[in-house]
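Every protein chain of the complex appears in place save one, which is left out.
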Amino acid sequence: MPLLEVENIDVFYGDVQAIFGLSLTIEEGQTLAVIGANGAGKSTLLKSIAGLCSPATGEIRFNGERINDVPPHRRVPLGIALTPEGRRIFPSLTLEENLLVGAHSKRSGHWNLATLYDTFPLLADRKNRLGTNASGGEQQAAAIARALMSNPRILLLDEVSLGLAPVVVEQIYSALPAIVEQGTTVLVVEQDVNQAMKVSDRVQCLLDGRTVLEGKPSELSRERIASAFFGI
Amino acid sequence: MQWANAIVQGVILGGLYALLAAGLSLMFGVMRLVNLAHGALAIVAAYMGMVLVNKTGIPPFATLLIVVPVMALVGWVLQRTLLNTALNRQALAPILVTFGLAVILQNLMLELFTADNQSIDVGSLAGASIQITPDIAVGVFPLITFVVGVFVIAALQLYLAKTTTGRAMRATSDDREAAQLMGIDHRHIYALATAIAVGLVGLAGVFLGVRTQFNPTFGDVTLIFAFEAVIIGGLGSLWGTLWGGIILGVAQVVGAQAFPSSGVLLGHIVFLLVLAFRPTGLFPKVVNG
Partner (left out) sequence: MTMSSVGSIVSSVKVRRSTTASNIALAVSIVVVIALAIGPFAFLTKGNQQNLVTLFIYIIMGTMWNLLAGYAGMVSIGQQAFIGVGAYGVVYAADQIGIGPVAAIPAALVIAGVIGYLVSFLAFRLSGGYFAIGTWVIAEVIKLVTTQIQTLGAGSGISLTAFSGYKPALRIATVYWMGLASVVIAVAVTYLLMRSRLGTGFTALRDDPTAAATLGVNVTRGKRIIWVVAAMGCGLAGALLAENTLRVQPDSVFSVQLTATMLFIVVIGGIGTIEGPILGALVYFALEHFLIDLGAWYLVILGIVAILMVLFLPQGLWGLISGRGRISLFPTGYRLMTNPATPPAVATQDNAV
């Protein structure tokens, strides 16, 4: 049984439809990258899985159970954690307090302050810095670490590379193997196609809220991805 | 020396204002909700204390063991029913709903207790005082109120800074949606904050009822004084609220010393001056929270 199944969902913002009959499946332990241009519906997809958006039609199943009507704060204890677009670090809390809030659901597992400081050494030095004063890279690392504090079965990463210098992006993605090693399923949403191809077992490309291409990174040519990405 | 005495009395009065303001400050801090029924709820607590003392004869301080939990429960229910619904409606809804609630409570009290002035009888404690210098004497009960006020502010500050729930409250205040992604149920956090806030209003209301005469319309000035303490101190800062209460208390007592019958007006004027020249308050917090 797949860990996460998204089946034929339509999602709207008011009158505007963002996702059209989208389906997606991830097996436990897999890393899936969802790529696509701005407005392709990638973030909406992650928000729907985390519970911030609710699909008008279709079904989302986690571990075989339908979760469409489960509110976002009850999805965390199930093992779903989202690192949201824009990182959304709590500005008036220190980075360490941000991490501690991430442990609110009290799921136990490999990840705690010590193991996370090990994996993200830059956080260990800056743990007492207020969220608002942290740099973009520190905030991104803290946002991922904060999500891991709930020891999720699936980690949803939204646009990790956005607005960060390439060297910082590299540094943050270098933590991914350590996360996957714990058996964590990862769903990455990226505009940076190269980064996405590098870290994933499978790639799914969205265009205007629909899947236009999917497959293993090794089986997809750059030309096919480019044409799917831009819809040309 | 009468000026020194006025300042001391003002500081001590400020402790009561800080106590009254703490709940208002907390609710605004956690959910950006300004509870216009705050003052009316304080008077509800004062009547509750008075009825308990008169009907059962239990000592006034013992009424707190009943009034504070009951008020906290009232706050919790209020949030889970009316206020969470109001927060999901248009922007004006929470203001309109809490103002409506203030009108309801005030008029219910008028029906139940008439417009006559009342107070909670604490027996000999009412007149007891400590002579500090030949010219300065501090009432024992006002001093207790001041100490409780400082203690409440310190405890609330500690609760928000150090406990898991306090941290969750600050996180929810910063970013409600991101807090949900951490598994925090904001409706529960809001209900908890309002329970604490209204419980504290209960505490403050009983102290107010002992210290001064009150009637159902007294909720209006209570709300206004609490609000002035919050704004003078600076939004989002609990220690600021304590200082705001003290500054307001001193302004009123010293003002009354200088211009009898104009103490309250001078308190308002100090508030307006702060608003004009330091609109972020005198002790603003660096980060919103």
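Order of writing sets the chain letters: A and B. Residues in each chain are counted from 1.
Assume a contact is a pair of C-beta atoms (placed from the backbone, for glycine too) under 8 Å apart; a residue touches a chain by one contact, two chains touch by 3 or more.
Source: prediction; values computed, not measured.
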The omitted chain touches B
Of the residues B:107, B:129 or B:164, I need the one that contacts the missing chain. B:107
The one of B:22, B:41, B:86 or B:238 in touch with the missing chain is B:86
Contacts of chain B with the missing chain: which residues? 28, 32-36, 82, 85-86, 89-101, 103-104, 106-108, 110-111, 220, 223-224, 227-228, 231, 235, 262, 264-265, 268-269, 271-272, 275-276, 279
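To be clear about the criterion, only the chains that are shown with their structure count from here on.
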Counting in whole Å, what is the centre-to-centre distance of chain A and chain B, each centre being its mean C-alpha position? 44
Residues of chain B touching chain A in their complex? 164, 167-168, 170-171, 173-175, 177-186, 287-289
Within the complex, chain B is touched by chain A residues 50-52, 71-74, 76-77, 81-82, 84, 88, 90-93, 97-98, 100-102, 104-105, 130-132, 146-147, 150
